[in-house]
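Apart from one protein chain that is not included, each protein chain of the complex appears where it belongs.
The chains carry the letters A and B, assigned in the order they are written, with residues numbered from 1 in each.
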Amino acid sequence: MQAILPLLVALPLGVAFGVVIVAHVPRLGRLTTTLAVAAVLVNLVLAAATLGLGPMRLFIGGWGAGKTLGIELVCDGLSQLMLLTINLIALTAIIFAGAYMRRFTSPWLFDALFLLMTGAMNAVVLAGDLFNLFVFLEVAAIASYALVGFGCEAEELEASFKYLVLGTIGSAFILLGVTILYSVTGHLNMAMVHEAIQPVSGSPAVLLAAAALLGGLALKAAMVPFHAWLPDAHPSAPAPISAMLSGVLIKASGVYALARIVFNVLGPTIPYANVLMALGTASMVIGVFLAVGQWDFKRLLAYHSISQMGYVVLALGAAAGVTAGGGERWIAQLCLFGGLFHLFNHAAFKSLLFLSSGSIEQQAGSRQLKELGGLARRMPVTSFCCRVGALSIAGVPPFNGFFSKLIIIVALVLAGHPVLAALAVLVALMTLLSFIKVQRYALEGQPHAETAGPAAGTVREAPALMCVALAILAAVCLLAGLAMVPLRDRLFGPAGDALLGVLP
Amino acid sequence: MGVAIYLMALAVLLVGLYAVVAKKNIIKIILGLLILDYAVNLLLVLVGYRTGGAAPIRAPGQSPAEFAARSVDPLPQAMVLTSIVIGLGLTALMVALAVRLHEKYGTFDMSKIRRLKG
Partner (left out) sequence: MNGTPEHEGMTLVVRSTARLITGFIAVFGVYVALTGHVSPGGGFAGGVILAAAAVLVVLAFGRRAASALVTERTCHTWDAAGAMGFLVVAVLGYFVGGFFVNFLPVGRLHELVSGGMIPLANLAILVKVGAGLAGAFLALAAWRRLGPAAGRTEV
């Protein structure tokens, strides 16, 4: 299995270029989406096969552990969790896109860029050295800039440009941080940097590197105050891309990298923990306040992404604080379980919500809540799945959002932050409010006669492929909550332990 | 001498950042982003410098130990090569977006390209 790890990256990349070649062969143009779905499916199977195998390390090119300069792939518990998340969401998004992207004239371009983004994200979570992490972060980001502007309408291009400018500034700061870390320690491999940095971890150079890295990665994770690109970029993208961006990209390139850098490279200390908790709290609170007033369905979902990512980063910060302050390890493990479980759940229900917003937009013709209405009768499958997603994000039992938010709140109290736990409860209530509004305006009631979109009377159910994708995600939302304990033992426990450095 | 050159690279970075933040023309913002990227690349190459070092090309008959003792660090140069290629890809994308934006909005002025609000 260890030797097959690079295939998790090489397969999507290879099929991406294969799609480009196949698309230019005269007869085979239709095959591109099938190829893409097949590639992501194989990737998901490979990712599932890595579960439970323990940490695996592979030096590319057979260079061996004696040489310090090679590219290393590391697949520990956290990588396995992220691989599963990325490939599962990518599979549902590409199945959805099979039907959604028929309105565009170059679906092969979409498939190629999508596979590039997926392959690069897989490589980010497998990377064992800092520079490889940066390079694949950039590849995934550039693919996403192009995908956000895919429809080439005026607003989509504007959103893509804004996203590009802010994303590039973030990447430049990440590279600056990697440069300073290399100059201090002379290594790029994450494990070796971790060892070499211990004697000098308070020095100004390391603090500058940490500041640059944390700033750049917080921008990638859309933490407040670096969130300005997300409310424009995520709604403007086509629906499967919104699902991928909100569902996986901000997690794989933002939160995952933050967790790796703070826990496994720099080592959790009190200042870093405080920074993470401050970023998390600010995002959580400000995100939900900005979301409550939104009437555009996708923009509302984008603001809620900021808020939910705040939950995850807050939990990570609390775990770092407990570890640095010498608290009990089981409290840190509980914080990490809550944070990582919420990361997985958010990937599932946010992708579900974005995909269902894509269905609604395609069938009903609009994404403004005031123009929708009465969809529950006309689009039963889509509105059932949308309801499941809304209940999950609002934290209603027995769906998965309830359990992960509960664990985060309990863990925050145990870690000694009751005020932050109270804020988390308040934010959960406001999320519930916001989604009651969504349900009321989009799904219930009658279409408003004055403001209804042009297709209000003739709305029909979405095509079968889109419903299949929605159904898969809805099932995940339901089962992940009920199967919490086995998932903790197999998936989230090893992931948290990998961050804390607990050997299996 | 040693610190001054790093400060100069950081100054170039700040110039790039200023151009991105304060300028309104899309082309100037793109140039600012390029300057920012190249400033970080410059810093990366400077990190590998060794006073009086030779270029990292192994002369015929030089042993590895001699090579390691005399040349500048080749690893930052390899990293910078990759970083420059990434910058090239970004540049192509940025310019293409700028051309399309001009076609849709009729202007290169960022303060007029503001349809997304709220």
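Here is the rule we use: a residue touches a chain if its C-beta (ideal position, glycine included) is under 8 Å from a C-beta of that chain, and two chains touch if they have at least 3 such contacts.
Everything numeric in this text was worked out from a predicted model, so none of it was measured.
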{"item": "Candidates A:P6, A:P55, A:G267 or A:G416 - the one touching the absent chain", "value": "A:P6"}
{"item": "Contacting the left-out chain in the complete assembly, out of A:C75, A:L109 or A:I409", "value": "A:L109"}
{"item": "Hidden partner chain, residues of subunit A it touches", "value": "3, 5-7, 10, 13-14, 17-18, 20-21, 24, 58, 60-62, 104-106, 109, 146, 149-153"}
{"item": "Touching residues (missing chain, whole complex) on subunit B", "value": "57-58, 60, 81, 85, 88, 92, 95-96, 99-100, 102-106"}
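Definition applied: only the chains that are shown with their structure count from here on.
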{"item": "Between subunit A and subunit B, centroid-to-centroid distance (C-alpha), Å", "value": "28"}
{"item": "Contacting residues of subunit B [partner subunit A, same complex]", "value": "13, 17, 20, 26, 29, 33, 36-37, 39-40, 43-44, 47, 75-76, 79, 82-83, 86, 89-90, 93-94, 97-98, 100-101, 104-105, 113-116, 118"}
{"item": "Touching residues (chain side subunit A, partner subunit B) in the complex", "value": "69, 131, 135, 138-139, 142, 145-146, 149, 152-155, 157-162, 164-165, 168-169, 172, 175-176, 179, 182-183, 188, 231-232, 236, 294, 296, 299"}
